[in-house]
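Report on one structure; see the data block that follows.
Only one protein chain is missing from this complex, and each of the others stays in its spot.
Letters A and B name the chains as they come in the text, with residue numbers starting at 1 for each one.
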Amino acid sequence: MVSRRDFIQAGAALLTAGAVTRSAIAALPEAPMQDSPKTQPPLVPRDGRPYNPVVTLNGWSLPWRMNNGWKEFHLIAEPVVRELAPGMKANLWGYNGQSPGPTLECVEGDRLRIFVTNRLPEHTTIHWHGILLPNGMDGVGGLTQPQIPAGKTYVYEFEMKHSGTFMYHPHADEMVQMAMGMMGFIVVHPRDPNQHRVDRDFVFLTNAYDITPGSYTPRVNTMLDFNLWSWNSRVFPGIDSIPVRLGDRVRIRIGNLTMTNHPIHLHGFNFKITGTDGGWVPPAAQWPETTVDMPIGSLRALEFDADAPGDWAFHCHKSHHVMNAMGHDVPTMIGVDHRGVAKRIISLVPDYMVMGERGMADMGEMEMPLPDNTLPMMTGSGPFGPLEMGGMFTVVKVREGLARNDYRDPGWYRHPPGTLAYEWKGDI
Amino acid sequence: MVSRRDFIQAGAALLTAGAVTRSAIAALPEAPMQDSPKTQPPLVPRDGRPYNPVVTLNGWSLPWRMNNGWKEFHLIAEPVVRELAPGMKANLWGYNGQSPGPTLECVEGDRLRIFVTNRLPEHTTIHWHGILLPNGMDGVGGLTQPQIPAGKTYVYEFEMKHSGTFMYHPHADEMVQMAMGMMGFIVVHPRDPNQHRVDRDFVFLTNAYDITPGSYTPRVNTMLDFNLWSWNSRVFPGIDSIPVRLGDRVRIRIGNLTMTNHPIHLHGFNFKITGTDGGWVPPAAQWPETTVDMPIGSLRALEFDADAPGDWAFHCHKSHHVMNAMGHDVPTMIGVDHRGVAKRIISLVPDYMVMGERGMADMGEMEMPLPDNTLPMMTGSGPFGPLEMGGMFTVVKVREGLARNDYRDPGWYRHPPGTLAYEWKGDI
Partner (left out) sequence: MVSRRDFIQAGAALLTAGAVTRSAIAALPEAPMQDSPKTQPPLVPRDGRPYNPVVTLNGWSLPWRMNNGWKEFHLIAEPVVRELAPGMKANLWGYNGQSPGPTLECVEGDRLRIFVTNRLPEHTTIHWHGILLPNGMDGVGGLTQPQIPAGKTYVYEFEMKHSGTFMYHPHADEMVQMAMGMMGFIVVHPRDPNQHRVDRDFVFLTNAYDITPGSYTPRVNTMLDFNLWSWNSRVFPGIDSIPVRLGDRVRIRIGNLTMTNHPIHLHGFNFKITGTDGGWVPPAAQWPETTVDMPIGSLRALEFDADAPGDWAFHCHKSHHVMNAMGHDVPTMIGVDHRGVAKRIISLVPDYMVMGERGMADMGEMEMPLPDNTLPMMTGSGPFGPLEMGGMFTVVKVREGLARNDYRDPGWYRHPPGTLAYEWKGDI
């Protein structure tokens, strides 16, 4: 599913100016592209140090090449079209074909060289949120480096000092570029694959958009009142479910790059926060929780034992964050009997639908025509009927046999028991 | 103070379809109703396992019946009228006569059977937030069960696996039903009454409403800009004070079902968070605090030693959450001398009052006529004059002799020292 696109060499001129390039300037590595919003299979490490890969919800991990002991990635900042859920697409900015960008996976001790090519209409940078690195590699435009002009390529080089979960995003015209969807994950695996080991390991980011129903481009100046609350730029029912095997130890790593906290609630289990973007939380300091209040600009890795089978809701507990764009402005009709009024309106507006007189549960099945390119406020169906949800909602499916009962492509999680530790490929 | 109302048998038809009903179908248990918004005395356990009961702030605990080893409760989801504070009533949805619903108290190991009768104009469910239970009992409409239609009764059955503090609320048309006030507490006491024992144990929920001054029904689509910030659907000065004896170990369990965090600040004491809806926090992981930042969809139990006598303010530290509905749109007049303008306006509008020219402290005593059914922004009086507060505010009253100095009904907390542990009534 990973397509490839030739790299335009025009950016190479900036290379020597842009960063410490101790290595001879080789041809730039290829920049794999992704054209699907579906969850991709984990990227099994073919060279470099071995690790147990993560699964990026509705996303993918970026392949790399090894070059004289350096792990080289190539990110392309560019406008992308992202399907938020079937029926709605958005014009975003992202990396390598999607928003959010691909997850970069590496191992403690790895030396990374990351080429960043700017195909946006304005300058950009990348800040490596949470990573301990030399000041010149920190990616703050104006402060630690010149901006990367449109059309140019910049190189970042640093060694991964410690394992953990980190994020990348621009530190240039920051409000606009993040409101447009420019963000991604960096997972640094422990040098010993048995350290902090779990059976299933998922990552996703919370983000948010304000897109007027019927239009395609986010309003970049919105500060509080977003109408699309998303995980990895997807909203329910576009968010893939999270399938785990009964008895698995499960880790879900969540980053928050919106402008408000998200209390992410898991039904059916108690979990503990085992890691942040500052490192691993000592077990003695962990709290039992059913909801993690995701702070902004932070990462939380939650872990639990999937010891109860079933379909467990997993969602933000702000109730307007589990709704989609349409219907935000519906007035309160509870207790108002407006059948007479409705009849008169319907004679003028044939599609008029009386909403909310007895609550809004009817909207889960409503048939009022929507504008093109938007999503109903409450939607999605489960085995017992409409779920009346949207936005930041999905289901953790705990199954004895993972192949059973999963209606989406189940291929990617079918790695047999015992094969999650990849073999050491030799010293690099 | 608990009245009783006959139960309509119409719902019984749904019983076998709705849930695991291993027991023979008996007549449904009575559904006690509450018609007062006052804090009720703790419900002393008359049968079942013994425990030290909690006090629900401006609320009550629901009586149960034992039936062949099952503790049976009966909740009725229905429209209610709730007095938010003297002078303002709201048309809400709740359970058994009030919003929030009654607290359900039980003991670790108890088997619960909860009958839910739906007298709302639309379907509903109940999700048992934080409780570890079989997936089919999780109460997510469409996902784990069919919705409960209007007029029908559904039965939930599960065993309480661990002690702690949990919440119940609909997972059906969720934004509307929670915006209308449908929520309540479940307290699961430890099997050993001496475990996690305290002297006083209070529970309340934060909730919020947007009711236009002069009207009675909340606007259910409000997402951020609520005008009534309440504890258990009460606002100051309608929130009862929290009386404790000097030297008591005090626990206050708070749940948050609004759409924003509430930093609840206690004057006069340091406290620690000892529990969440995920369980008990190990002492080594606890932090000393004077404010608990209540995340949404979460519970925090705070504990402190009441070692300093006096009247200690206890409130949300967002200053617009300690105000009531009227006056939210008053313009800033500081530094403007508008005596001339005011005189001219007063000749047209006799009740016009110049507000805010020198700050707003005058409003604590203002006499501008209010519309019917609303509350002034700042109100309430203490021993030294107007408190200039509203919303999420009350007072923890620490007294040597509890009977002294409490101007509200002091009866309920007069259980003599040493009688808080109720005797074991035999094996069930």
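Here are a few things to note about the model shown:
We adopt the following convention: contacts are C-beta pairs under 8 Å (C-beta built on N, C-alpha and C of every residue); 3 or more make two chains touch, one makes a residue touch a chain.
Worth saying up front: this structure is predicted, and the values here are computed from it rather than measured.
Within the complete assembly, A:Gly279 is the residue of A:Pro86, A:Gly214, A:Gly247 or A:Gly279 that touches the hidden chain.
The hidden chain makes contact, of the residues A:Gly69, A:Gly142, A:Gly214 or A:Gly247, with A:Gly142. Of the options A:Ser163, A:Gln177, A:Thr206 or A:Thr291, the residue whose C-beta touches the omitted chain is A:Gln177. Seen from subunit A, the chain kept out of the figure touches residues 91, 120-123, 127, 129-130, 132-136, 138, 140-147, 171-180, 217-221, 223-224, 259-261, 276-282, 284-285, 295-298. Taking the complete complex into account, residues 224-225, 261, 263, 265, 267-271, 284-291, 293, 308-313, 317-320, 322-323, 328-332, 334-335, 356-364, 378, 380-389, 395 of subunit B touch the chain not shown.
Methods note: only the chains that are shown with their structure count from here on.
Fitting subunit A to subunit B on C-alpha positions gives a rotation angle of 120 degrees, to the nearest 5. Here the CA centre of subunit A is 36 Å from the CA centre of subunit B.
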